[in-house]
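Notes for the one structure printed next.
All protein chains but one are shown at their positions in the complex.
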Amino acid sequence: MAMVQPIATRRSATGIPTGKLAMWWLLGSEITIFGGLLMSYIMMRIMYAPWAEAAAHTNTLAGSINTFVLLTSSLFAVLAHHAAEQKNGKLAAFYLWLTIGGALTFLVVKGIEWTNEIRHGFTITANTFWSFYYTAAGLHGLHVIAGATAMAIVSFDCLRGKNLQRVELVGIYWHFVDIVWIFLFPLLYIAK
Amino acid sequence: MSQAADAHHGHLNSAGEHGPHHPASYYVKIWALLLVLLVISIAGPMLGNKVLTLITAFGIAVVKALIVAAFFMHLNVEKKFVWYMLFAMLLAVVMFFLGTAADVMKYDGSHWTKPSSYLYTEEFKKAFSGGEEHEGHGSDEFDSKALPNVPYGETESHKAHGSHETEGHGLPAAEPRHGT
Partner (left out) sequence: MTTHVAADHAHSEGDHGHHELSFIQKYVFSTDHKVIGLQYFMTGVLMGVLGALASYVFRMQMAFPGHAVPGFGLVTPQIYNQMVTNHGTIMIFWFAMPVLIAAFGNYLIPLMIGCDDMVFPRLNRLSYQIFLFSALLLIASFFVPNGGFGGAWTSYPPLASNPIYNQTPYGAPMWLAAVALEFVAFLLGGINFITTLMNARAPGMKMYDIPMVVWMIVIASILFMASVGPLVAGAAMLFFDQTLGTGFFDPARGGDPLLWEHLFWFFGHPEVYVVLLPAMGIVAEVLTVFARKKLFAYRTVLWTAVATGVLSFFVWAHHQFVAGIDPRMANIFTVTTLLISVPITEMSFVYIGTLYGASIQLSTPMLFAIAFIVEFLIGGVTGIFLGASGADIYFHDTYFVLAHFHYTFVPIAVIAVFAGVYYWFPKMFGRYMNDTWGRIHFWGTAVPFNGIFIPLFYTGMAGDHRRTFNHLNFPDLARGDLIFWREFSTVSLLIMLAFQVIFFVNFFYSMFRGKKAPANPWNANTFEWVAASPPPHGNFVTLPHCYRGPYEYSVPGRSSDFWPQNEPAPKT
């Protein structure tokens, strides 16, 4: 059932397009969610120096590969935006799918990494470092899945040349997901 | 006065013009810079110096985040309001840290002490350094045996003392959780 767009959606008193403005506010709230979780982790981590022993068992190689994968997927996301600005829906969709490919690679690497860790006994209940590890990375992973899904939906519209402005919006969301990982990586993998 | 946003006509770049800001190669160059920074942050720990590691790891993380934010998210051409709003959210998170850290991040403070944290730290160290008997504890005033020993759920694996028994190679034993 097609919905008539209200006139409200076409106004912009601030000059920032409404969709982008909403996305920035969404990211603002996400900053507080991840920020709260990571601050809690940082407090515990600094306090319990012995956690370094547990942290020594995180797989830095997997973490580094994933950082590389996410940074590259961010590149693809911004190239998709670049294509959308040139009104090239097909190229934008192509780059979006490369980004989704990056997301899937990230998830596969993480899956292998976690399977390996769980087999060695590092489960979420093994000790509180691992609880934080799985919770933080898991919450991030959920956002990766959500972002990939949103990009897939947007890409279908792009192929028909519709709603190209949404490429930038999912891109901004994706870059945020990337930034969260940029901080997770040293916290969980480097600080040992 | 309101101006019509371009929601139906494709994206305007923030300068108000049609078409992209930069050629695609510009973004590839930013990406290459990010990769260089990534390599440095991975190499940092290999130099062994703890302070240097922290600087490279976290300092570079901040720099990378700012690069992604400014260039990929186009915050460098976005209205300043967005920077302020995001920064305000970040300040709220920092405020949370400051108010909480004084309690959560310390073993003791002005007229209070957190004996279970001492105990936990001792347990943890022992768990990783091999199976020594732990009769004596770091904190003399606190007797761990006086702690009520209520297990979680049906398993015994989460007793205050028991969950960190050591195996030969120093890893904590992770017993599978029954039920739930």
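Order as written gives the chain letters A and B; numbering starts at 1 within each chain.
Here is the rule we use: contacts are C-beta pairs under 8 Å (C-beta built on N, C-alpha and C of every residue); 3 or more make two chains touch, one makes a residue touch a chain.
Just so you know, these numbers come straight off a predicted model, no measurement behind them.
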item: Missing-chain contacts mapped onto subunit B; value: 1-2, 5, 88-89, 92-93, 95-96, 99-100, 102-104, 106, 109-112, 114, 116-117, 119-120, 124, 147, 150-153, 155, 158, 160, 163, 177, 180
item: Contact footprint on subunit A, counting only the chain that is left out; value: 1, 3-4, 6-9, 11-14, 16, 18, 21-22, 25-26, 28-37, 39-40, 43-44, 48, 51, 124-125, 127-129, 131-132, 135, 139
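As a convention for this text, only the chains that are shown with their structure count from here on.
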item: Subunit A-touching residues of subunit B, taken from the complex the two chains share; value: 1-8, 10-13, 18-22, 24, 27-28, 30-31, 34-35, 38, 41-42, 44-45, 53-54, 57-58, 60-61, 64-65, 68-69, 72-73, 78-79, 81-82, 85-86, 88-90, 92-93, 96-97, 100-101, 104-107, 117, 120-121, 124-125, 128, 158, 163-164, 170-174, 177
item: Residue ranges of subunit A touching subunit B (in the complex, touch as defined); value: 9-19, 24-25, 27-29, 31-32, 35-36, 39-40, 42-44, 46-51, 53, 57, 60, 64, 67-68, 71-72, 74-75, 77-79, 81-82, 84-87, 120-123, 125-127, 164-165, 167-168, 171-172, 175-176, 178-179, 182-183, 185-186, 190-192
